[in-house]
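The complex is shown incomplete by one protein chain, all other protein chains being positioned as in the whole.
Let's turn to subunit A:
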Amino acid sequence: MSNPVYARVRQNPKFHELVKKRSRLALGLSAIVLVSYYTFMMVVAFAPQVLRAPLSEESALSVGFPVGAAIIVVSWLLTGVYSHFANGEFETLNDEITRETLQ
């Protein structure tokens, strides 16, 4: 009952390589974003004084501002990392699988 095209893809070792590599990257990056975000939220809830501390003795800005900005900037950069690999190396692999399957 399975579509023969899809069955052929499943037999291609490259497909399993693609799934493994891409899933590992996606899950790893998701974990980085979620763990850092929820750690941050827990610090906000349970240890706000950490974020309230001034950047330096003279400074009016607190530690919390660069930390918060870093969460935004770093998670954006990670979308760049994912796109770089998924649209580069993995996409090439994907194209090979498609070509080998449909030829």
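The rule is simple: a residue touches a chain if its C-beta (ideal position, glycine included) is under 8 Å from a C-beta of that chain, and two chains touch if they have at least 3 such contacts; residues count from 1.
Just so we're on the same page, contacts and distances are computed from a predicted model.
When the listed names "ABC transporter permease", "Mg-protoporphyrin IX chelatase", "Heterodisulfide reductase subunit MvhD" or "Cation/acetate symporter ActP" are checked against UniProt, the chain not shown comes out as "Cation/acetate symporter ActP". Against the chain not shown here, subunit A presents residues 1-3, 5-6, 9-10, 15, 18-19, 22, 26-27, 29-30, 33-34, 37-38, 40-42, 44-46, 48-49, 51-54, 59-62, 64-65, 68-69, 71-73, 75-76, 78-80, 82-83, 86-87, 91, 94, 97-98, 101-102.
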